[in-house]
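All protein chains but one are shown in place.
The first chain written gets the first letter, and so on, giving A and B; residue counts start at 1 in each chain.
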Amino acid sequence: MTMQIETDRVASEVLTPVRVVDCDVHPTSRVGELDEYFPDPFRKTFAARAVGSGSPVYYDAPDYANAMAMRTDSFPDDGNFAGSDPDLTFRQLIMEAGSDIAILGPLAGPAAQTPEEAHAVAFAINRWQEVHWLDSRNNWHKRFRGSIVAAMSAPEAAAREIETWAGHEYYSQVLIDAEGRPSWGDPQYDPIWEAASRHDIPVACHLGRGNHNELPMSPVGFMTYNHDLMVTYSMLAANQVMSLVFDGVFDRFPKLQIILIEHAFSWILPLMWRMDKIYELRGNELGLRRKPSEYVKDHIWFTTQPLDYPEDKLELTNALEWMEADRLLLFSSDYPHWTFDDPQWVAKHMPEPMRDKIMFGNGINLFHLPSEVPALHGQRLVR
Amino acid sequence: MSLGEIRKTGPSSQPRLARGRDHVVAQVGEIASGDSKIVPIGRHGVGVYNVDGKFYAIANYCPHEGGPLCLGRTHGQTVTDEDSPGGAAEVRQGEFIYCPWHQWGFELATGTTAVKPEWSIRTYPVRVDGNDVIVTA
Partner (left out) sequence: MTGTESLKIDSSVHAYFRSDADLRTYLRAPFKSRGFPDPDVSWFSPEGPKYATGAENADGSHPGSDPEKVGADIFGEGGLDFAVVHPMTGAAILPDWHLGTAILSGTNQMLAERWLEQGTYADRFRGTIRVHPTDIDGAVAEIARWKNHPKMVQIGLPTQTQVPYGRPQFRPLWRAAVEAGLPVAIHLEKGLGVTHPPTPSGITRTYSHHAAYQGMTYIWHLMNMIAEGVFAEFSDLKVIFGDGAADILTPFIWRMDTFGRPHLEQTPWAPLIPSDYLAGHVYFVNSALDGPPIDADFASEWLRMTGKEDMLLFGSSYPEWQLSTPADLPAGWSDEQRTKVLGANAARLFGLFTPALV
């Protein structure tokens, strides 16, 4: 069921102001689509492992066997997975939900067992995006931007990928994960921070799952269900924030910008207090140039999805004001996952003076996006 | 029908049924037990459900974030069951509709949820008259 606008595939000459920058959208590959992009010998390795292999899921989202942790209305008709069809994503997210620019964060590819494999997957996804999502046919509307996937376990190779894609018009961020050890303050990751900050590209981290001690595993053992796991998952992000601050990463790389995607955000308010308190009590024995909370407000961003809230929404409004949320937040939907947040719904939960910055202003500045894009007749207008 | 299709067919191509009166939404037998049909009543449509021969009608709009409630799946409710391995069982099969977005569940008969009764969605009276299934909306 295509719309006339898709059949024409011509971007309008008329420009419209960007009102929603959606910082978390998940394209995935169609069956077999990624294979040709894996370098040798990994293509054979991944294919051989996949023979006869079934679902690896544990910690399952509600009704997983039917919904597969997705919005059940986001599966295309051709039998491929949710998020595999650029046209359906355009229709549901851009036209119906009203996101103006979507920053794509691919979560595709097989699980990597070695750093070399992790880099091979990143290498493949970066090339696949260019052909299947960001080319002039699939991105005719100029609303998609992509990510330079960077393998944290192979920092030198990852830095080379950043060099390769940094100048590309449609690649707006570096994309890493957080489950590996040690935490981000370790100097082994410096090549990635260096390359990204030299090219003035933010580094985004999306939550994922490893195995064993990289699930992530808590200090008190494994959680039991999907919800105690995913709720406490934010403690991994909290640890990475503390490592970035206390291990001096922002003193080494003053231009670095970090985005934490889908890790929730209201925890950063008490965490800033906590970091400032230990800094005060220990008398800055680490030689930091600034207070911890200042590093957070100047260098770290959080996406709004998942927007968690109490019964009394005024408490959320207060918390947003106390944390100076317009200095911290970027709107995101997480389309097509089941935890999708609708942009109009999020917008009305943001205090009015902060709304424009969070919904699009911060995103335009951070990703160096245009403030106007080709208009789309019939697109939902998010206010 | 998908939500996109409902929005796409505007007043010019399919008359939107006005609210506040009886609507014949189907013939008896058209909606089998366990099945449903979405009809274009009101702004978002109404889902009409047959649960073991009894009909229910609920607004096709989730009060959480406005998702297309009736595109979701119906099933029952989970309760503890010490006699069952795993300690859980499902009761009241098919009596709840779960939103296809965040899986919020609503009782078809009342439009409410067990966990937070104040989060509810509009339901409509349904009756059978002869061969007609009639929703009052």
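Operating definition for what follows: contacts are C-beta pairs under 8 Å (C-beta built on N, C-alpha and C of every residue); 3 or more make two chains touch, one makes a residue touch a chain.
None of these values were measured; they are calculated from a predicted model.
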item: Displayed chains contacting the withheld chain; value: A, B
item: Option from A:N80, A:S243 or A:Q344 whose C-beta touches the chain left out; value: A:S243
item: Listed residues A:D186, A:D251 or A:E294, member touching the removed chain; value: A:D186
item: Hidden-chain contact residue, picked from the options A:F42, A:Y279, A:Y295 or A:F340; value: A:Y279
item: Touching residues (missing chain, whole complex) on subunit B; value: 77-80, 87-88, 102-105, 114-116
item: Residues from subunit A at the interface with the omitted partner, ascending; value: 62-63, 178-183, 185-186, 213, 216-228, 230-232, 234-236, 238-240, 242-243, 246-247, 264, 266-267, 269-271, 273-279, 281-282, 285-286, 306-311, 315-316, 318-319, 322, 339
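As a working rule, only the chains that are shown with their structure count from here on.
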item: Whole-Å separation of chain centres (CA-atom averages), subunit A against subunit B; value: 34
item: Partner subunit A, residues of subunit B touching it in the complex; value: 2-5, 7-8, 65-68, 71-73, 75, 98, 100-103
item: Subunit A residues touching subunit B - in the complex, by the definition given at the top; value: 1, 3, 61-63, 66-67, 71-73, 91-92, 96, 338-342, 344-345
